[in-house]
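One chain of protein is taken out of this complex; the other chains stay put.
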Amino acid sequence: MLEPESGLSSQPIPSNGGPKIGVYVCHCGLNIAGKVDVAAVVEFASTLPNVAVARDYKFMCSDPGQELIEKDLREGLINRVVVASCSPLMHEATFRRATAEGGQSPFYFQMASIREHVSWVTADGDDATAKAKALVAGAVRRVALHEYLEPRKAEVRSDVMVVGAGIAGIHAALTMADAGKHVYLVERESTIGGHMAKFDKTFPTLDCAACILTPKMSAVRSHPNITLWTYSDVMGVEGFTGDFTVRVRHRPRYVKEDLCTGCLECIERCIHKQGKFEDEWNEGLSKRKPIYIPFPQATPAVVVVDPETCIWFKTGKCPQTCIEACERDAFDFEQTETFDEVKVGALILSTGFKTFDASKMPEYGYGLYPNVYTSLEVERLLNAAGPTSGEVVLRDGSKPKVVGIIHCVGSRDAKHNLWCSKVCCMYSLKLAHMVKERTGAEVYNFYIDMRTPGKGYEEFYDKILKEGVHMVRGRVAGVTDEAASPEEEGHLVIRAEDTLIGSVRRIPVDMAILAVGLEPQPDHQDVRRLFNISCGGEGWFTERHPKLAPVSTFTDGVFLAGTCQGPKDIPDTVAQAGAAAAEVLAMVDRGFVMLEANTAHIDDEACSGCKTCVGLCPFSAISFDEERKKASVNEVVCKGCGVCVAACPSGAAQQHLFTDAEIFSEIEGVLAYV
Amino acid sequence: MSVTRYTYYPGCSAEGVGRAFTESLYAVFEHLGAGLNELEDWNCCGATAWPSVDQDQAFALAARNLALAEDRAPGAGPVDVVASCAGCYRALLKAEEALGVPGSSAAKLGGALAAIGLDYEGRARSRHAVDIMVNEIGLDRIREAVVRPLTGMKVASYYGCQLVRPSARFDDQQDPTSMDRLVEAIGAEPVDWPLKTRCCGGSCYCGGPVIGVMPDATMQLSYALLREAAKRGAEVVATSCPLCHFNLEGFQDRMARRFGHPVDVPVAFVTQLVGLALGIDEKRLGLHRLLHWRLPERTAAAERERVAAEGGIHARA
Amino acid sequence: MSEQGPEGTFEPRIVAFFCNWCTYTAADLAGISRMQYAPNVRVIRLMCSGRVDPQFVLAAFRDGADGVLIGGCHPGDCHYQEGNYNALRRFELLKRMLVGFGIEEERVRLEWISASEGDRVQKVCNEMTEQVRALGPLRLETVQSVDEGRVAPAPAGEPVGQVTA
Partner (left out) sequence: MTPWVCASCYACTVECPKRIPITEIMHALRRISLREKTYPRRFTTPVMTREFVNMIHDHGRSTESWISMKLYLRTNPALLVKNAGIAGRLFRQGRLGVKRASIHGREELRTLLEAVSS
């Protein structure tokens, strides 16, 4: 139908008259113009069919750039727009808005990515120019066929959900609850607080973690706008931005949450006189009973019964002294899983991290030598509410005289994790300071590079240096109990090259602390699939744009906060949680979201009633009218993948913005000229 | 028991200063129903010296052996080229890897082999004797064949460097266990120690035990190993490389003088220990060639008791 | 049907259909990371690899492409749950059909490339370009004669643009 060199004459266009296309080629400073001959592309574009105007501009996304488009539209020079610039994922929305401002449907617009797909990836300038021309030709060909479409709006529910109640989730939940939104806060552990609740002090201010966190934890508990679900998991998410249906499972803790007062009498009276089972909260450094509370300020302050270790559950024979001890009659050994289904407008994921498993590096002897600790274990030792009430002691109870802290364990290592975990340098300095303060020990820090960017961080490093902590620059080769001299006898020996003095050192220590790095949660793939977002190869959730959309995801309505997106410290985590909350509030308060127009629809006349499409639709958006023998698409439910369109044998199914004709034209366009 | 025959690549050192390794290997394999055919007209693997002069030539030297092995074993199946010396094993393995990656190096090597009428099809694989014993013959078969368990013998297995480095084909790189499992299978007690893969300094010799290339540096390294093994109660150090073996065994007198501390630790090839447990004649195992060898007292006592008990049964019968 | 490079060498033209969520985003990432690769691939963005109608591939060949590349999310990762599985099934059928037409199956390729695999876009585009370069230009005239005109390689009923090569 379209003849490449036939000018403006051909094509009957459904709505706004014959296509008069404006092509705008962006220089993007030198990002595009440095490689692509922009003038040649403009010249080429002006020869393409239906093109009425072809221009170039330094920055098309700037106000004057957009104004160029709007003006040409308003003056009636053009009625369709092609912008050749960056990726549509970057600025499609911007230029659609400009097209709408110019008085046309925003969908009379097509973008050609000549930056990400051309100038940035092509070595040769001529090649780049040729490829840019091809992509522009494809866009021009297809935009001529674009139809008039109305933007779709969808209502946004005002309730929201936050998944994961570490400091990120807590902060985001409180911010949104304070703004008057109802927040469902879901946490899989029996208490909120996350990793931060395990720490004693925080860098660089050395303020007490509990003092700044626990008030926020109790605020969550008492906030009228927050529904707190601990010991709970998100099982399913359906719907789309503005209207998600989330299914949540509550695991039984065998204690009624509303009745338990947290008096802890039951723990005292448990048939087990002593703790016997590994206390996960204390990293296994202490023992707990089958009935326990992770730590005194746990929120909610409700005990948990562990059926794996409880005698009643294992044998059915136990005097159940715990029940006797409870004045509120809060026990319910018959409890089972329960489920809730709630509807929310937006979701924030703040599912956090796990620490690197140090036993993966046997050269550091974790698990082999008792006095090799992970940093998280030492955090617990330092914590006044921890297993030793804040005493830093070795396994035999004695105080260490020399302590070595090994940085970058599992981080910056091609064999394990390539990334820098960002917080280890600083927390290692903190640990050095605290260990020295509590024990008077000589402390050696072994580092590859010291990374202390952040407010007050370098100053903190200076302070620690002045305190006399030894800093050895060199990656540790190993920790061993092999003594090469009488002084080493009975000690652990840390072997490292001190690259500043240019020799290998063997430093005998009593305690080695491995500064383990941050890793994605082990179930990141499941969570990612559940919420239909993506993650990088390493497992951190992917933000929509690393700079300009750092808390959004590629799934509208799902936002990220904290370390599930990448390693970060507490200040950054809280800042990001605030940002995510603000994004959600902006969306909820506006009350509606604009939806992509790319839904499918079925041409009644062409439909042969074969039902191929019905079974293919993963969202059950297609129904079949048995009487008329015709299929039809519910465009509210349709998500616009186009699978049904590709499968329809009679061409009756079509997808807005991706009609067969549009795609065929684009194919022709990218091949026809260059 | 079916007899699997392997191509044996002794290498220069296991024919010379470490010839007890070859002797005991033959005896043990034969006893376990696995035959060894010495690769005819094998040449030096190139060791660590040749790569210091010319990398491609080093690969070519090793590649000739692999190609010869294929040539001598017609058919389509894989050909396991078993080395005793860990250094040879590593050199052959590196050549195998270089030949396996398409590229200029593999093409060059292919061309050079063609010049002498050979080609490498990819069938020949470098294997180490320990790998074969543990993973092919199997610990169960060895356990069954033990007639003279080395009861009470505390053995520190010394893997050395090149058995698991740079590639670890059959064991963990940081914490290998093959030899320890072997030691356990013959009734001895493995001693866990942190230096099992620490360098002995042996390959400072560049491809053949030569007395005193860098005497002091080497001696410090090997002394640390012996001292640590002894400290952890090891009565015997088991090795799987003629260079390690010589290095640990050959200088104990000098170490004692240098470090002012008596050093007297029997160092044996792991195959010799296996052979002992299988009841093979000590002479066939080359035990008489060792400079420091003695059966630990507890093991000897257990042996006497066992013999007496067996004698008793005979007497009753 | 194909471009000639400056020295008269054959420069293949490849049309790529990338899904919006994974592979197109990965291509953006390759750009952001300034990964240089062969300029022969022209990407057409679709929302999902499941939208790739086999006719698109045939149309691309008819319109002068020497190769066609399809990129989607990894199995299990489809933004629309299972569109990529549909793509895979169609792709297998399509390959058989192409072979029937006498078009080498090496001219088409389906790749799962996630949003984080910019390096993979670079690698696949380079490989595909070299692979198609090695095959040489696609000559549809020959293809049709081989097929004795029983099946037309161009989809029936769709606009057939006059191709200027």
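Chains: A, B and C, in written order; residue numbering restarts at 1 for each.
Here is the rule we go by: a residue touches a chain if its C-beta (ideal position, glycine included) is under 8 Å from a C-beta of that chain, and two chains touch if they have at least 3 such contacts.
Since the model is a prediction, treat every value here as computed from it, not as a measurement.
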{"item": "Shown chains touched by the chain that is not drawn here", "value": "A, B"}
{"item": "Touch with the omitted chain, as defined above, among A:475, A:545 or A:601", "value": "A:475"}
{"item": "Touching the absent chain when the full complex is considered, from B:79, B:99, B:134 or B:161", "value": "B:161"}
{"item": "Of B:8, B:29 or B:42, the one touching the omitted chain in the full complex", "value": "B:42"}
{"item": "Omitted-chain contact residue, chosen from B:30, B:56 or B:97", "value": "B:56"}
{"item": "Residues of subunit B (touch criterion as defined above) contacting the omitted chain", "value": "12-13, 15-20, 41-44, 46-57, 59-61, 64, 108-109, 111-113, 115-116, 161-162, 165-166, 173, 197-199, 201-214, 217, 221, 250-251, 288-291"}
{"item": "Where the missing chain touches subunit A, by residue", "value": "363, 408, 412-415, 475, 477"}
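By definition in this document, only the chains that are shown with their structure count from here on.
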{"item": "Cα-centroid distance, subunit B relative to subunit C, in whole angstrom", "value": "54"}
{"item": "CA centroid of subunit A to CA centroid of subunit C, Å", "value": "32"}
{"item": "Complex interface listing, subunit B residues touching subunit A", "value": "174-175, 193-195, 224, 228, 231"}
{"item": "Subunit A residues within the subunit B interface of the complex", "value": "361-363, 365, 478, 480-484"}
{"item": "In the complex with subunit A, residue positions of subunit C that touch it", "value": "3, 13, 15, 20-22, 24-25, 27-28, 30-32, 34-37, 39, 42-48, 50-53, 55-56, 59-60, 63-65, 76-77, 79-83, 86, 90, 114-117, 122, 157-159, 161-164"}
